[in-house]
Structure formats: structure tokens, C-alpha cells
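Every protein chain of the complex appears in place save one, which is left out.
Labels for the chains are A and B, by order of writing; each one numbers its residues from 1.
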Amino acid sequence: MIPELPFEPAMELAGIFVGALSGGLAAVRKKFDVFGVLVLAWAAGLGGGLMRDVLIGAIPPVAIADWLFIATALAGGVAMYFFHPRLERARRMIAVLDAGSLALFAVVGTIKGLQYDSGVVAAIFVGTITGVGGGVLRDLLSAEVPAVLHHRELYAIPALVGAAATALLWEGGLLTSGTSAVVVAVVFGLRLIAMRFHLNAPGPWQERPRSRSRSG
Amino acid sequence: MIPELPFEPAMELAGIFVGALSGGLAAVRKKFDVFGVLVLAWAAGLGGGLMRDVLIGAIPPVAIADWLFIATALAGGVAMYFFHPRLERARRMIAVLDAGSLALFAVVGTIKGLQYDSGVVAAIFVGTITGVGGGVLRDLLSAEVPAVLHHRELYAIPALVGAAATALLWEGGLLTSGTSAVVVAVVFGLRLIAMRFHLNAPGPWQERPRSRSRSG
Partner (left out) sequence: MIPELPFEPAMELAGIFVGALSGGLAAVRKKFDVFGVLVLAWAAGLGGGLMRDVLIGAIPPVAIADWLFIATALAGGVAMYFFHPRLERARRMIAVLDAGSLALFAVVGTIKGLQYDSGVVAAIFVGTITGVGGGVLRDLLSAEVPAVLHHRELYAIPALVGAAATALLWEGGLLTSGTSAVVVAVVFGLRLIAMRFHLNAPGPWQERPRSRSRSG
């Protein structure tokens, strides 16, 4: 009933690698040493899956137990440590890859939640967390407010949509490799559209015109 | 042996809602977008229970699995997003409600710890964490030092007293709906007294008179 996604393993590794690049970049900017770069790469690439696995009881989490996943994340950190001036120039490409990993993580994470009998609501939650959690852990370890919480083109919403669609398809007995792939593609597209047209979630209420009596 | 608290469900929802208001307020002040407001409302309303459930092995945690709890927390966030100027003026009332939820969370959290066979020490710990953990998660996600750690009228101590009293009553075979309600009332009263008379835990040692040679 729960599909094996044929494209999953390679894509998941790509997602981990891209996430790790974002962690390595944050560490390089903070002037962490090489150990800090590797830790932030690991956190950004695998932190979402780590939170998911703790929340659904998949112990030990793959983030600390799967050497291929870990090696992939560390490779992302090493790449950013050595090549970050060049990689910074490739930010547009990295952002597109990141959209792909967001989409895949959300769907794969939701499916894993369903496989562990977490129920539909928890599966949607952990799917979304799998998508955005790596960035949250990266930012917390950098003593920054998680980027996903403040103004930014829609990032968590596409992941949430994808997780909800995956869970509802499963509820309806319609979750297959094919429909999963469609959901991944839709989330990927939503994220690209949000980036292209700078779509933001509504900002703080008091910034709106009706509060024009406020200054500053 | 472990009591069903008759007033529990409604009060627990009230506690989640009030906690969520505090999270939404923190997010509005930080100028998070609407998604950030909802996340911080969820974190503040349900973060204590999330930590408790992970620590006692109640997987998946109700914070991600119970749609009524989640909807209540999100409702608190929505309310703060739309009405925060008015709600800020109602801060006194919110603080009183928050004292009620602190009291209830501490007792309910301890009971859940006992139900999961965590032992008395761990049950007292998770009861206290249930009471104060939401605020801690809210502050960590805001990149702030948790308010409960620095100068503030006694906040964690009443929760700790309530958790310890609940666990000891259980140890003595005296934990009933009636005695639980008494503990909730005592914790609520302690917190109100601490607010009314600005009772603080002892501050840092070097601020005391004997250090009068220090300036600044």
C-alpha cells in the first residue's frame, strides 16, 4: 500500500547534499572552524530527518545511524569549506536544488510517518518537519532566529501542502509511486513559483496601512 | 489509582490556548510573518507536552498527533495575529489564565509521566517541564534566552512544587481527582502570590551587598 519511490534513494542523497551546502555556508559565514562547518552541514542536511525519527520513534535516527547519509552530508560540508566562493556564485542553482529536496523530504517524511503508524495528523506534521527541520536546526546552532519563521518567500507552506496531499492520498488508498511523484513535482513547482514571484506569507499585522499612525 | 481529572480536558485546552497567545505575541513583536506566528503559538502552547512525551516515550507526541490540541494552539496564534493590540491591553487577564495553565500542565504532566512508568523523579521532572517547556521552546525559536532562566517572579518553582506534590500523593496512594484539584489550586495560588508581591528567586550572588567593592 505504501509505495517504494523508485527515484527516492538518489534524490534523497541529493537533498541531503544540498541541505548540507546551506549548513556549510552558514558556518563559513560565521567563521566556524572546519569541525563547526561539518556539524552545521550535518545539521542542515539531516536535522529534519532527525526530528522526524525522534518524533515517530524510529530509533536510532538515520541521521546518526546511516553512514551513507552521514557521509553525504559531510561531503556537502567539505565542498562548501573548500569551494564556498565559487558555490556562493552558484546560489541560484543551489536554491533550485534546495526546492527539489524540500519537495522530496516532505513526501518521503510523510510516508515514513505513515509507515510508523503515527496517524494522519502526525504524519503531515513530521513530513513538513522533515522538509524544514534541517534549516531550523542549522539556524538554532548558529544562534539565529530560524529563517523559516520570518519574512521569506513561501517555504514551509509548499512542504505542508505536499505532506497533506501525501497523507490524504494514502487515506484514500491512492498513494502510489506515480501519485507520489506528482506531489513531489507540485511542491517543487510551488516553491519555484514562490521564489520567482517573491510570494510571501502575510507579514505582521501592524505593518498594514490601517496602522499608518505608527511611525518607525 | 491514577485519577481522571474531571475538569482536565476543558482546562487543558484553555491552557494550550493561553500558552499559544504568549507565543503569538512573541512572534508579532519579532515581526514574524503569519506562518511564524502560528509556529510560535504551537511551540508555546504545546512545546511543554512535546518535550514530556519525547522524554517518557509517548510516541507520537500529542503535540503533533492530536488535531484538537493543535487546532486550539493555532487558534491562539490566529487570535493574537488579528487582535494583538487589544490582547496586549488584556495582559493582566492573560497572566492570570497563564498561571492557571501552568498549574494544570504541571499536575497533568506529572500524572502522564507516572502513567508511563517513568518513576517518581522523572515524573516530577516532566511535570515541571510540561509547565514551563512551552515558554522555553518559544524563546529558543525566537533566539532569546528562556525567560524562565533569568529574573522573573517565581514561575518554575510553583510548577515544581505542584509536580512534586502530585508524585508524592501518588506514592502514598492518595492521588485522587479531589487531591489533584487541590494541588492545581495551590500551584495557581502560589503563582498569583508571586506575581502580586513580585517574589523572585535569589539573584546572582555578586549583586549582594558583600560585593560592594564592585561597580556597575
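Note that in this section contacts are C-beta pairs under 8 Å (C-beta built on N, C-alpha and C of every residue); 3 or more make two chains touch, one makes a residue touch a chain.
Just so you know, these numbers come straight off a predicted model, no measurement behind them.
**Q** Decide which residue listed in B:V78, B:A95 or B:A122 touches the omitted chain of the complex.
**A** That would be B:A122, which touches the missing chain.
**Q** Among B:A90, B:A185 or B:A201, single out the residue that touches the unshown chain.
**A** That would be B:A201, which touches the missing chain.
**Q** Please output the residues of chain B touching the missing chain, sorted low to high.
**A** Against the left-out chain, chain B lists 54-57, 113, 118-119, 121-122, 125-126, 136, 140, 143-146, 148-152, 156-157, 200-207.
**Q** Need a quick check: the contact residues on chain A for the chain that isn't drawn.
**A** Given the touch definition above, chain A has residues 27-28, 30-36, 39-40, 54, 57, 59-61, 64-67, 70, 81-82, 84-85, 140-143 touching the missing chain.
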